[in-house]
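Shown here: the complex without one of its protein chains, the others still in place.
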Amino acid sequence: MEASFGDLKKGQKNCQRTVPCQYFAPQKIEEALEILSKYGKEIKIIAGGTDLLVQYYDRLYEVSAWLDLKNIEELKEIKIDQNQIEIGAMSTHTQLESSADIKRYYPILSQAASDIGSPQIRNRGTIGGNIVNASPAGDLLPALIAYRAQFKLVSHKEESIVSAEDFFLGPKKTILKFEQLLSKIIIPIPEQNTYSSWIKIGKRKALMVATVSLALVLSMAEDNKIIQEVKVCLGSVASTPFEIMEIREKMIGRQFKQLDFNELGQLVEDRISPIDDIRGTKGYRQEVTKNIMINALEKIQETWGQSQND
Amino acid sequence: MTKLKIELMVNRKKRKIEITPSTRLIDLLRDDLQLTGTKEGCGKGECGACTVIMNGELVASCLVLAPQADGAVITTIEGLGSSDHLDPIQEAFIESGAVQCGFCTPGMILAARRLLEENPHPDEEEIKRGISGNLCRCTGYQKIIEAIKLSIARLSKSDSGKAK
């Protein structure tokens, strides 16, 4: 009887999209900037689309024009010299995860990238998208601040360079203007005796938005004994990723054996005022933040200890 | 209406097609190319049912705009094997009982395929990471992991066969 309906797929047709819309995929940054200045707020910049297509789920018809960055080769390059690395905004998380230079000089940026979403998401999602999307839980952001990254912003009129900590204003809010593109991320090559640790806490191992995350980058003086510089940055506990400045005076100029990890953990806990949300309560976040600060210090101390024995 | 002509290789066939730019790749595949083996379980990148291989990479086709796939080479489940000529991974999924409702299966098989192309001898942790973007609500994953292990054995045998 079922046969009376014949082929159950005979009616396939273009069944959803009727609304007109423009699409641009220029090959040069300059062209992209021209298009941006012309269309202004009316156009959506799309990189990997892993944030945008979720945001526009079931209402893609609201977008009247797309500016796709996929053909701009310049934005996909990762270049390194003695002083700094330049990461094109279109570099994907998979690229960050596997780049030998990033693994070597910025190991926790590579680790943070490998903790993002799933293979499918890492293959499409970009560093530029992660930054501009400005989620408090954006996994690359604490590491970028901790490594003192700078962002290059370009428009058809001018270029500027801003440091990562000045870029974020709030959830999904940044200083980026609509005629601007983020073209690359510039990070200085760390000092020789630099140690780092990244900890992401969430409900499962994959496809998980961080409940709390912490990036710690620490460099020792030439003697590899005295702490010369330290940055502790947190994600998912405030409206933007941010650095705990108070840690600096407690750590800089000291040696590991002079540090009280518990006190430092407590200091981090005291400095944050997280909120309750679906991923965790305020109390949970506070306690966990303290603990991961201690864990991060322990991990670094261990690696440092090994270097002492070598 | 602004339509866009795009051209892509899907399952080794060249396809030219006109679409509106706000078409998702999953809709292009399912509605326009009638490749309904690609499933939609969430539309938001969370479940992996819509997984396809695009330019050698695993992607969630619900999060790709069709014009972003212009010029791309795409493999969907229909491109893997047919009922008469099953791919070794498809066979292994059948034999291991790794298929229950089957809704995750196309994406899961493609994830396995991609994993084994990149790393022909993954250990259990690597297998789990390889399929970490694909949810299965029926099997509890154990049999899927067994199926992938069986595929490893099958594929390496057929490779060494070829080498001779």
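The letters A and B name the chains in turn, as written, and every chain counts its residues from 1.
To be clear about the criterion, contacts are C-beta pairs under 8 Å (C-beta built on N, C-alpha and C of every residue); 3 or more make two chains touch, one makes a residue touch a chain.
Here is the rule we use: contacts and distances are computed from a predicted model.
Undergrad: Mind telling me which option in "Aldehyde oxidase", "Fe-S cluster assembly protein SufB", "Cytochrome aa3 subunit 2" or "Ligase-associated DNA damage response exonuclease" is what UniProt lists for the chain we can't see?
TA: "Aldehyde oxidase"
Undergrad: Which chains here would be touched by the one that got left out?
TA: Per the contact definition above, the missing chain touches A, B.
Undergrad: Would you indicate which residue among B:Gly56, B:Gly102 or B:Gly140 is in contact with the undisplayed chain?
TA: Touches the omitted chain: B:Gly102.
Undergrad: Considering the whole complex, not just the chains shown, which residues of chain B touch the missing one?
TA: 30-31, 35-44, 47, 49, 76-78, 80-83, 86, 90, 93-95, 97, 99-106, 109, 135-138
Undergrad: What does the interface between chain A and the hidden chain look like in terms of residue numbers?
TA: For chain A, the residues touching the absent chain are 2, 5, 8-13, 15-19, 57-59, 61.
As a working rule, only the chains that are shown with their structure count from here on.
Undergrad: Show me the residue ranges of chain B that touch chain A in the complex, using the header's touch definition.
TA: 1-2, 4, 19-24, 27, 31-32, 34, 36, 43-46, 48, 51, 57-60, 62-65, 67-68, 70, 111, 114, 129-130, 132-135
Undergrad: Write out the stretch or stretches of chain A touching chain B in their complex.
TA: That would be residues 9, 12-23, 25, 46, 48-50, 53-54, 57-58, 60-61, 63, 66, 68, 70, 94, 117-121, 123-124, 205-207 of chain A.
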